[in-house]
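For reference, the structure I am asking about is given below.
Rest of the complex left out; these chains stay put.
Order of writing sets the labels: A, B and C. Residues in every chain begin at 1.
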Amino acid sequence: ADKVTVFAAASLTDALSAIGKDFQAETGKEAVFSFAGSGTLARQVEAKAPADLFISADEAWMAYTVEKEAVDPATVRVIAENELVLVGPKGAEKLELTAEAITGRLGDGRLAIADPETVPAGRYGKQSLESTGLWDTVSGKLAPMENVRVALASVARGDTPLGIVYSSDAFVEADVDVLAVFPRESHTPIRYPAALTVGASEGSAAFLEYLSGNAARKRLEEAGFTPAN
Amino acid sequence: MIEVDIKGRAGQFAVHAQFTAPQGVTSLFGPSGAGKSTVTRMIAGLLKPEEGRIAVNGEVLFDSARGIDVSVQNRRIGHVFQDSRLFPHLSVKSNLTFARWAGRRSADRSLTEVVELLGIGHLLNRKPGKLSGGERQRVAIGRALLSSPRLLIMDEPLASLDQARKADILPYLDRLRSETGLPILYVSHAMEEVARLSQTLVILSGGKTVASGPVSEVLASLDPGTDLGGEETAALLEGVVAHRDEQWDLVDVALDEGAVIQVPGLPASLGDRIRLRIPARDVSISLTRPSGISVRNILKAKVEALRPLDGPYVEVVCKIGTQTLRSRITRASSADLGLAPGQCVFLLIKSVTIDQGRVGPAFREI
Amino acid sequence: MAFFELHPQEWEALSLSLKVAATALAVSLPLAVLTGYGLARWRFPGHGLLNALIHMPLVMPPVVTGFVLLLVFGPAGPAGQFLSKTFGLSFAFNWMGAALAAGVMAFPLLVRPIRLAFEAIDPKLEEAATSLGAPRLITFAVVTFPLALPGVLGGAVLAFAKAMGEFGATITFVSNIPGETRTLALALYTATQTPSGDVMAFRLTIISAAVALGALLLSELLARHLRRRIGAADD
């Protein structure tokens, strides 16, 4: 086939779109992306969606598809990593990751975060808050959002004074500044695993390979991700 | 021929109707709320009787005993509803021809003829919404006429029509009946219309048929005050057209008893059997045969009975041979003339007051 | 000026949306008329249940409806396998699946006004038609249905609008594949997922709004025409 269908987590929209264009220019093969939440995509892959590749925003949903025998476990590989940051509106002062500092900055407002129960970004955020001892302080002041973008936008617009987002998100949003970075060890590693589905067409592996190539790594970096080693 | 013997109910209202009507026009008469519309609904198949039998021209439409219940659609009954029930989204013309294009009924009468009769030519392209009351009713009549019915049910069809229009439509119904033998079930409050038009009279009261039969018999048997809701009494005389005077446009009707009544402007041919309705209030009594008077019909008769009525009136029942005539005069006059049963008198009937009801040959055969 | 020209992907999403919504409406309309009529005029066991079932897609979050569709009509689902084996019909991750999702989601919006319209029609007019010899089906076609048309149109407007905007069930059932299932609504979502997508999102919003406005104005004109036909005014 001269087309690769990729089901990819929505947070990778920008980076993957660019990579897809490069890929086509280079190989003449088109990469078609279906961007949605990782959970939605995982279930669709499970339901035998015509996807060649599945790229999840976390390892849990990849594990799910492996367990359901929807992807080829041998092909699972991490293509990118990410960091978790605390953001505030443009020009806001840097912040210590302490309870007083955060509650002080929040005031009456809420802390925007992707939904800790449904969205991977939220899950990491909760882990970090717990391991930094902030959870008890802020758990009542969270504004869990449908996805990271909404959380980001709400900070950018000033609806919420603070938000927890990926560094990749903060990187491209001009209206927010990163106020603090959560320590790497405060959450399980944020990894974007990719794998070929069990029904992947021939030649799809080429794109999976391409994702780990230099050109792709550059694109991922441009979008604020940390390319996997 | 309509045979009806049904029991049933509409909500709380119980109906028990029983009558047989030979060919011709059958009138359903009774006060408001007597159940006239309910009975017509049952005959049309729109309301199912609990038990009984309905047949038109020998064809059984409903028979609870035999499990027959012909569908509304197949009863072929042209129904002029009391509320006209025109289709609001269709033009007058589409309403009129509805039975043809939607019911696949054959066209046994021409649209032009019906439209002309009813004077609705200028309305054909309008929607029924803004028609006047009488216009609506005329369209409804036309729609039923054009449905090639085997029975025409007309529920107070002329109530909102003016005299001229009525005078156009009544003879047409008459002709329809006599030419096509189409039985008509006619609901009306107007005794004049009823007597003029119908052969059979069915009187309904409280959901029950209190009387039914040939118009003359029913009218003769009834107490006008209560049964007819205060309507006037009349007698019906039958005879044969014996002579036509073309110069004066008069017709001589020879009663079976030999007496002759002159009727003006009657479109009947020699030998036709004719029925004349003579309201009691139009009959005067004279002890001697007057002369030099415009009254043309002066019949010799015998007083049979004097029946005092409400108020200052008395009804004088007279016999001309076997036929009965009634005269309604004041008690004062009766006393002045010294009327008594057995007495011979002269009855004066103004020719112009005679209602004309042509009786077709079909009626004779019954 | 260039701002007012549609990009190829926008065209794609727009025409796909129109195709999906139109198909959803065309297929579900007859079914909705039947259902609306049945609910309005017939009493049968399961009446309440059928009514409840129809409204389910409104009550459930769209995502759940999408999942149920995936379970039933997906390539691995029973209905999906049956249909693809017997008729070669597949709703899996294609525009027909999007139409199915849109149709299911829009169905209650379609049925309810239609049902109300049928309930409001005076059965006496149908009686009159039947007594003039019109068979049931013809009576329905020339009397009942035309009189219910304003309601049908009203429902169709709601349903078309909903089908144009349907998102949750669609992305869950048929994913977000450009050219195949990425309707305007999904394209709009995708744009919001891109930090650089604000302009794009704005443009798509405008396009969606314009389409909706057009459809609504058209329906208003149609409705006015209908009302005139029923004789609020003559000729």
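We adopt the following convention: a residue touches a chain if its C-beta (ideal position, glycine included) is under 8 Å from a C-beta of that chain, and two chains touch if they have at least 3 such contacts.
The structure presented is a predicted model; accordingly, all values stated were derived computationally and were not measured.
The full set of protein chains in this structure file adds up to A x1, B x2, C x2.
Heads up, the rule we're going with is that only the chains that are shown with their structure count from here on.
If you sketch which chains touch which, the chains link end to end in a single open path, with no loop closing it. Placing every chain at the mean of its C-alpha atoms, the farthest one from subunit C is found to be B. Chain C has the Cα centre that lies closest to the mean of all protein Cα atoms in view. One inter-chain figure worth recording: subunit A and subunit C are separated by 35 Å, centre to centre, where each centre is the mean of the chain's CA atoms. Per-chain Cα centroids separate subunit A from subunit B by 91 Å.
Note on chain placement: the centre of subunit B and the centre of subunit C lie 57 Å apart, centres being C-alpha means.
Chain contact summary for the complex, subunit B toward subunit C: residues 44-46, 71-77, 79, 81, 83, 85, 87-90, 98-99, 102-105, 125-130, 143, 147.
Against subunit A, the residues of subunit C that register as touching in their complex are 63, 67, 70-71, 74-77, 92-93, 171-172, 175-179, 181-182, 190, 192-197.
By the touch criterion given at the top, residues 5, 7, 10-11, 13-14, 17, 32-36, 40-41, 43-44, 47-51, 147, 149, 152, 169, 172-173 of subunit A touch subunit C in their complex.
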